[in-house]
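Some chains have been omitted; the remaining ones sit where they do in the full complex.
Read from first to last, the chains carry the letters A and B; within each, the first residue is number 1.
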Amino acid sequence: MLMCRLLSPNLTRDAPYSYVSHGCTGKGNDQVRFELAFYGLKPDIKVVAPWRIPGLSSHSSPIMVVYSRRSAEFYNRFPGRQALIAYAGEKKIPVTQTTAKPWSTDENLFHISYEAGILEDPNTTPPPDMWKLTTAPENAPNDPESITIEFQRGLPVRVTVPSEGKEYTDGVEIFLALNALGRKHGIGRIDIVENRFIGVKSRGCYESPGATILRAAHIDLEGLTLDRNVRALRDQFTTVEFSRILYNGHFFAPEREFITASIPASQRTVNGKVRLKLYRGNVIVVGRESAEVNVFLRTEALSDNHSCRVFTMSINLLWMNSVDLSLLTPPVSFKSSPSGLRSTSGFINSDC
Amino acid sequence: MLMCRLLSPNLTRDAPYSYVSHGCTGKGNDQVRFELAFYGLKPDIKVVAPWRIPGLSSHSSPIMVVYSRRSAEFYNRFPGRQALIAYAGEKKIPVTQTTAKPWSTDENLFHISYEAGILEDPNTTPPPDMWKLTTAPENAPNDPESITIEFQRGLPVRVTVPSEGKEYTDGVEIFLALNALGRKHGIGRIDIVENRFIGVKSRGCYESPGATILRAAHIDLEGLTLDRNVRALRDQFTTVEFSRILYNGHFFAPEREFITASIPASQRTVNGKVRLKLYRGNVIVVGRESAEVNVFLRTEALSDNHSCRVFTMSINLLWMNSVDLSLLTPPVSFKSSPSGLRSTSGFINSDC
């Protein structure tokens, strides 16, 4: 997705070049994502993928017939990862992969991934020094750290870190700050077996420290501020289908436009603050607030009285599902909203 | 939905009245739709539904406590349909229901419904003179009639009726013209057992002549012009959930806004014409065309030659699913589109 955004200004239909190249093999998801992005931006672009060109035969697709016979030389010269690492060493080209760390990584602002090599056996525990972006929970500070994240329309707009005496409001700075906090507190490691686009299972390890913190806060705030039915639909359909689309690299496909069109409507009320405690791998929500939620009724008499208003609720249960309980509770003020039903005012004192 | 639109200008949060009334009983879907629309537009409105106020007891909801004891008089005076029909006769109030047609109807521009009375036994065939909006297929003309419907962004913008030498372009006129054509050719009757919102099964008969024609044409044009994945997502999620929302009267609920937000993105390419033949209950599509679809390749040599280009397709099947076959067929021109992938150009000569 990030790549798609980065490519957009450069790879256009009118771009004055005809070829792009990438170093993917034919096994992974990235080849698919790269090429679908290329084609999406410039449908007549031609892709050169040297490592997918076999040495002796000519199983080339029509797109690949642009390759001359010479291109087989790449495959013959570098049949695999070790040959490339050796070449890099010989030519003093700096690469992070070494024979000592026999796995493949991809790192960006959002995360790092590790796969292949010794990780292919799903029963092999990753060595401690594999993880690059986070400290191990065991080595994280013994003191929890409290932070606050504020969202507007579902987007993080302010991260307050009292221990640093700082606030972050710029998008990239927020991400960098949360990455640093996640790293410090051992947050965001996962180790899973996934199903790649091309049909094989693959074991991958990932670190995404800042994103893990953001996601925990965002989900929590949605619990407070998002309409129940919107959330259910979003979770079951939008989230699932959007994830599938992105995983498979269909960013420039019509269904991506279709799916994303409804997201802003789901985030209009996701405004508020979430207070978090970070501690040795844990992101613990300790409180959340939002001006979207109506004033609570706190009269002690009501709060201790189970039946009076409550029973009248049962009578109107059907309507309440749509109309909002606040209809029945005069002191509750409504937020203005294009839709008067249930939008963000469904919160009442549940012990009245 | 129509009612919701009609109500909007009149029933606002600031409207200077506090009560609305309706004549629904407590059994049907309409009471729910009416009241949810009322509450959605003016959450503090109070609803008076005389036929839901029982005579002797006081099972009244908090909303209903506004009723004075006198309101029981309505129930005692008019315990059912027959009493009201009798009253109307006595007072010379014109009503369409009679003792001779013992069922309930609702009629609007879109359709008419029949239920209750003798229709309650789902094994009772509706009497021929029940149907009001359409002739019986057996009595329809023996000559088929051809019409053309043109859509722009999924909306009907022109209906051409050669037999009348007329074209209709106004939305209401289109609907009226198609209603008349459907009536003439016996199109749009259904007889089903449905599940009402309040949890009971109910047998209903419906006529929706114009809508049946429009729907057949719209679905057909989508087959030609809509991206496969957008269509699949729209059919499985949007259509199902939007239908549920409307049936249950949740028009002013947040999830309606959420669901409808993506519809325009799905209809951007639904442009073109569908030719139909109307004949004794049948809506038969006899052809469709759209400028969204790329030029066909018609060279006979290609058309008869199964293998040449085709096999190269198999090689790239994965990509084709997203990238569009047109990548492989140079003469195909792309329409400009925010998303270059697959949008509307996936049509090739399937016999090349």
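Throughout what follows, a contact is a pair of C-beta atoms (placed from the backbone, for glycine too) under 8 Å apart; a residue touches a chain by one contact, two chains touch by 3 or more.
From a predicted model like this one, the values you see are computed outputs, not experimental measurements.
Chemist: Starting from the 2 chains in place, I would like the total count of identical chains in the complete complex.
Modeler: Taking the 2 displayed chains as part of the assembly, the whole thing totals 4 copies.
We take it that only the chains that are shown with their structure count from here on.
Chemist: How big is the gap, in whole Å, between where the Cα atoms of chain A centre and where those of chain B centre?
Modeler: So the centre of chain A lies 38 Å away from the centre of chain B.
Chemist: For the complex, give me every residue of chain A touching chain B.
Modeler: Against chain B, the touching part of chain A is residues 13, 32, 35-36, 39-44, 59, 61-63, 198, 227, 229-230, 233-234, 237, 241, 248-250, 252-259, 261-262, 264-266, 269, 312, 315-316, 318-319, 322-324, 326-328, 334, 337-343.
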